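Presented below is the structure to which this report refers.
The other protein chains are all here in position, but one chain of the complex has been omitted.
So, chain A:
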Amino acid sequence: MKLYLKIWRQSDAASEGKLVDYELDNVIPHMSFLEMMDTLNEQLVLKGDRPVEFDHDCREGICGQCGMMINGQAHGPIANLTTCQLHMREFKDGDTIYVEPFRALAFPIKRDLRVDRSAFDRIIMAGGFVSVNTGQAPEANGIPITHEQAESAFDSAACIGCGACVATCKNSSAALFTSAKISHLAKLPQGKMESRKRVLSMVKQMDEENFGHCSNTEACEVECPQQISVLNIARMNWEYSLSSVLKK
């Protein structure tokens, strides 16, 4: 199939970017979106042009590195999918596809489709550490945790930090990401001990990174590749209010 691509090109954070037109022939429907981008880049390199830079790593939907705004939707037209798991069969021959980076005040563009999501890392760092023995595997039932508790914590822990929630949010709020991290630790006994302190410092960091206010539109859950539930956000709000009130 033949595609008409309009891709955001920007040489660095300081410069202005713009959408540039490309035509790409012989796209195979079985290609992933990133393989399609590779094919384009191959042609650009052969012509002596600078290839389009984009983030990616595992290409199997688990690392959270890839992320593009495709036709104005985070990770493209299919809900709950990463860009690397999006396949060209979702598009038609002759389609025009707009590709832009994930945008937010807190996610400066480094080059082309590559964005700086280190704000997420700093939010995680603000949460501090959990004391877990990483030597010998500990006795599995040393700390009693019910199956439901473990599953629920795992549902929150499944966040891969891709940033689609921020990109799709009209306010560029990081509430879904931050709340997933807060809840994942608050739901387990090892993390619960310091959950009061953690929620305050993670939210403080989230604000310092200039993410917006959550309006509960729930767009984040729809676009999140891991279907992280918006109820994590409500839990964060609860933990935050409680911790603010009980703070000494």
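Note that in this section a contact is a pair of C-beta atoms (placed from the backbone, for glycine too) under 8 Å apart; a residue touches a chain by one contact, two chains touch by 3 or more; residues count from 1.
Please note the rule applied: contacts and distances are computed from a predicted model.
Asks: One chain of this complex is not shown here; going by its UniProt record, which of these names is it: "ABC transporter permease", "Oxidoreductase", "Succinate dehydrogenase cytochrome b subunit" or "Cell division ATP-binding protein FtsE"?
Replies: So, among "ABC transporter permease", "Oxidoreductase", "Succinate dehydrogenase cytochrome b subunit" or "Cell division ATP-binding protein FtsE", the name matching the hidden chain's UniProt entry is "Succinate dehydrogenase cytochrome b subunit".
Asks: Looking beyond the chains shown, say which of A:95, A:194 or A:207 touches the absent one.
Replies: Reading the full complex, the residue touching the unseen chain is A:207.
Asks: Kindly state which of the options A:3, A:34 or A:74 is in contact with the chain not pictured.
Replies: The one listed residue touching the chain not shown is A:74.
Asks: Which one touches the absent chain: A:106, A:162, A:188 or A:228?
Replies: A:106
Asks: Where does chain A touch the missing chain, residue by residue?
Replies: 6, 8, 19, 69, 71-74, 79, 98, 100, 102-107, 166-173, 203-204, 206-208, 210-219, 222-223, 230-242, 244
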